[in-house]
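Here the complex is missing a single protein chain, while all its other protein chains stay put.
When the chains are written out, they are named A and B in that same order, and each has its own residue count from 1.
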Amino acid sequence: MLRDITIGQYFPGKSVIHRMDPRMKLILSLVYIVMLFCVGTEIGFLVPIVFLIVAIQISKIPMKMVLKGIKPILPLIIFTAVLNIFFVSGTPLVQWGFLTISLEGILVALKMVIRIIFLIMGTSLLTYTTSPIALTDAIEQLLKPLNKIKFPVHEMAMMMTIALRFIPTLIEETDKIMSAQKARGADMESGGLRQRIKAMIPILIPLFVSAFRRAEELALAMECRCYRGGEGRTRMRQLHYSRLDWYGAACMALCFAVVIVLNLFAPTLL
Amino acid sequence: MKELISTEHLHFEYVRAEEENVLVLNDINISIHEGEFVAVLGHNGSGKSTLAKHFNAVLLPTGGKVLVDGIDTAQPDRVFDIRQKIGMVFQNPDNQIVATIVEEDVAFALENLGIEPAEIRKRVDDALKKVDMYEFKEHAPHQLSGGQKQRVAIAGIIAMRPECIVLDEPTAMLDPKGRREVLNTVMELNREHSTTIALITHYMDEAVHADRIIVVDHGDVVMTGTPREIFSQVDKMKELGLDVPQVTELCHRLKQEGLPVPDDVITEEECTAVLKQLLQ
């Protein structure tokens, strides 16, 4: 059922990673992704792999949960791998007709797979350990300089917050409307594609009508609570970088340095 | 007592393009005093919600004026002063909670007003304690019951430290338990923190607790008085499509049957005493 979907995927906790400033976590996640793509030697891959495994251990998030994030993109991973295996030319290992598998192909595929998997795991760790609201705050803070070029940073963040707030409400609502239309004999499970799309109308129209009604009421309620955009607005929750964040940053910097050094000096298989 | 809200010949109509305007409020003259608990009754479409929206400058009169603490609500530069003085709680608790965490939502108005973070923290905790929701401060709104959500909405308003709270059918969507929770919270705010309350409702058992009732019908104030004065006019209330408490109706009917009972009974206790005396 729809209500079984968990959105935001935040796992509250008190670990060091949970306690880090969301801005730093966001920056470090980006740096981590860059690092994944900078790795140039086989041995160098050990650095981001070990780094993330250690981070996951510290966060006390079960490894199983982190791996779960990979499942939805498994087809993409397999597709990329297959593409690389067959289409990268090099020393042939196996050959059937026009299909050739080369050593280089396997290696490139392997690297791509590791990169994608760890990219997903890294971002999962970020969302598992950071509440959506903290993440929104972090994005708002980090993008603040863009205000100078008239980019509506606060408005974007407000929209994200409201979207996050209303996702569970709208899921529940969709569930209810579906039940109500099924109670009137709506058939959503059979028929061809066209029929199924048509069967969605009795759900989509009430859902949109309701979303607009909610938006109108919410706007009124916000107005009544003196909302007038980002100008002159303060925040209850202030973000502070602590010593923890600088430790995190230092670890990341060191790992990156190791990757670069390995790129320069370590031997590669090819 | 000081007049907090007063309307002078308030007139309001919706202006519609290509169609006739709809008259919603017609020459309303009422006042709400500091510390008072006023209930506004009227059937759906009577204009009671429209009236309430004039109290904090969400709607502006098309004729006459509304004064809040002496300020004319039509003054555009005073809108935020007025909204901070007169807080408003709506019917659907889901559609007035903005943030994904209870305490963040309660802080929303204060953040908008540009108050210092430390002061916000203090007022948020204070407001949550007043509505008895402090222990839920880190919950997500969708994990709460209807009554709890409505109390969070009330906390979000009282954190602004308003002089008056206008509640527009705050219990219409709640179950009996939620209704009791919200009504108790409202009564406590009125009695213990002397917050002025304007409660728009069609539940008579809520209106009974008010100091004064204003009955609106077809955009006019048709009755005003204490709950006892209002509810004792059983026939008139029924004519307006409104209820009276069961005990009031019972005594009214008994009196019509010629029994020696007063017809201004509004509480269970009074009714029990009257019937006891009658039968002993």
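Note that in this section contacts are C-beta pairs under 8 Å (C-beta built on N, C-alpha and C of every residue); 3 or more make two chains touch, one makes a residue touch a chain.
Rule of thumb we're sticking to: contacts and distances are computed from a predicted model.
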According to its UniProt record, what is the protein name of the omitted chain, chosen from "Biotin-dependent carboxyltransferase", "Ubiquinol-cytochrome c reductase iron-sulfur subunit", "Choline dehydrogenase" or "Energy-coupling factor transporter ATP-binding protein EcfA2"?
"Energy-coupling factor transporter ATP-binding protein EcfA2"
Return the single residue from B:V22, B:A74, B:A118 or B:L278 that touches the missing chain.
B:L278
Considering the complete complex, identify which of A:L26, A:A81, A:I177 or A:M236 is in touch with the unshown chain.
A:I177
Sort through A:L146, A:I205 or A:A219 and give me the one touching the missing partner chain.
A:I205
Of the residues in chain B, which ones touch the absent chain?
43-45, 91, 145-146, 169, 172-173, 175-178, 202, 205, 241-243, 245-247, 249-250, 253-254, 257, 259, 268, 271-272, 275-276, 278-280
At which residues does chain A meet the chain that is not included here?
4, 173, 176-177, 179-187, 201-202, 205-206, 209-210
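Please note the rule applied: only the chains that are shown with their structure count from here on.
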Could you state the distance in Å from the CA-based centre of chain A to that of chain B?
44
Taking the complex as given, what residues does chain A use to touch chain B?
131-133, 161-162, 164-165, 168-169, 172, 213-214, 217-218, 220-228, 232-238
Could you pull out which chain B residues touch chain A in their complex?
56, 58, 80, 83-84, 87-88, 90, 92, 94-101, 103-104, 107-117, 120-121, 124, 140-142, 153, 156-157, 160
